[in-house]
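Heads up, one of the protein chains got dropped from this complex, but the rest are sitting where they should.
Note that the chains take the letters A and B in the order they are written out, and that residue 1 is the start of every chain.
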């Protein structure tokens, strides 16, 4: 089931350096490949592995081509070309339409005949499941949910009632989309639940990681834009809006009613407070603590990186006196100014 | 299916300003409502939207009534009144008793005839499921679990054996209650699992968010008090006790054997270490790092808010020298004192 380098090059629109009749059937690393593998050199740090590679072929940039000991595909963006090649070598299996006998599909649901409803899945009344959608085992598609064509619920995904999923979505196990957001009014010491009547709406080409949650809106919708990619264990609060192609790494949380722009990247375990505005092309580093709006594009960070515990202990106790230190420093500056003036003719 | 303002006012015990025969059928925002909607003005920041609202009616405080362009319900706590009205306009559908044919209910389980066991659910031996309980699709009710009346397992909730759930609980998809806590004894380099024989016990009116976990106790029980509200992705370790009406936002973790008082609020992504005591009415801001007990009521915080990456880099390297800075500052103060004494007559 291999494919020749010349076929790959044609489909990817790139040039070949070396023999074009080499056949590859899977992807591999520079160091771990055999002759059936296509590998790649993206990062200059790995260039030392290039000379020893036993891969059948390699994707790399023009500047590295002379050092390649095997046939090469030349690309200005080797990682992208490699990803596209990998999708050809390792295609998603096509979806076979049908409903597994153990699945429960409500008679008032509409399932496209080309869609697959897997074992132990549940599809409730009023749901609409589009062409070639894959509803994996144990998934729950609530009432009036819509799932656009070619979307894939890997397994055990929960879509609460009214959720809208666009085309080509990839939803991983444990994802929960559209649960009631966390909204309460206070009645004395008690909390009174505020009904959440908005929906969760996912655009096209959205990916939602394992055990990630996207809450439905309180009144209007929670909106996840086209091309948004969310890693595992992410919390998206109610009424949040996320712009196109923004990506977030695992364990991040976005509190309710915050709006995030397009093309942002948010590294792991970041926390964003509620009711904020984050502009386009804003990037947060890992564990950032975001307590105000950031409109301007740029890179933002916070936190204290880990150090030896003894060193940390010594320094962290001083943090509580930082304001006092700043005041003392200022006063000391003034005293030194005064001393200098009295002494006369300082700062030569 | 609308309701007149006069009916609403009667049921909520509030006054009407303007026409009382207006009919509303759903809730809406100030800016997004049409004449079928009831809206509200809570926060003064939104007052500018009041004049333009096209809602059928609005809930607001007496002081804002004159500015309302539509009939109004007058309340000292508009958000609470609005929430109560919303619960009338958007009622939870009543539970129809029965067991879906695809559900698996052990013959040694007792299910009240008014309870619903949904598709693909599992109810194991010895479980007791009370009146009007809703066990949503794919939920697992372990052996000897008890679920009090009117509780709702939305979908795919897991209650491990022996778990006790009070009345009117709301448990969201992916919640895991009563798994064995994380307890091990060390045997050389190996870990020996300590059996966890306590239970997880939830009071009445408890809410547990999506993909949130409450571990069972090691020997005695993990106890979640009445009215506690937990958002998504929260970890409650074994033996934790949480007092009544305490609320926690998403991604927070409470380590084993910590006790938390009543009426606390814990913002998102907070981490609380184990074996601590947190008093009543203690409030932590988001991402707080709680490493000691806090008995006194109050507001507590930690963390460094995000800033431009260049600014952060410049400052964060200094943190490692904070202790050194403090010592140098002190010594410098002493030297300036000495210089001043020698110079004579400073600090006029």
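Here is the rule we go by: a contact is a pair of C-beta atoms (placed from the backbone, for glycine too) under 8 Å apart; a residue touches a chain by one contact, two chains touch by 3 or more.
What you are looking at is a predicted structure, and each value in this text was computed from that prediction instead of being measured.
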### Task
Return the single residue from B:70, B:99, B:176 or B:260 that touches the missing chain.
B:176
### Message
Applying the definition given at the start, please give the residues of subunit A touching the unseen chain.
### Response
26-29, 32, 77, 79-80, 82-84, 86-87, 89-90, 100, 102, 118-120, 137-138, 154-156, 170, 172-174, 205, 207, 209-211, 227, 229, 231-233, 244-245, 247, 249-251, 262-263, 268-269, 286-287, 303-310, 312-313, 316, 319-323, 325-326, 329, 332-333, 336, 339-340, 343, 346-347
#### Entry: Residues belonging to subunit B that touch the chain removed from view
102, 104, 120-122, 124, 138, 140, 142, 156, 158, 160, 174, 176, 179-180, 182, 184-187, 189-195, 197, 211, 213, 215, 219-220, 233, 235, 237, 251, 253, 255, 269, 271, 273, 284-285, 288-292, 294, 298-305, 307, 311, 314-319, 321-322, 325, 328-329, 332, 335-336, 338-339, 342-343
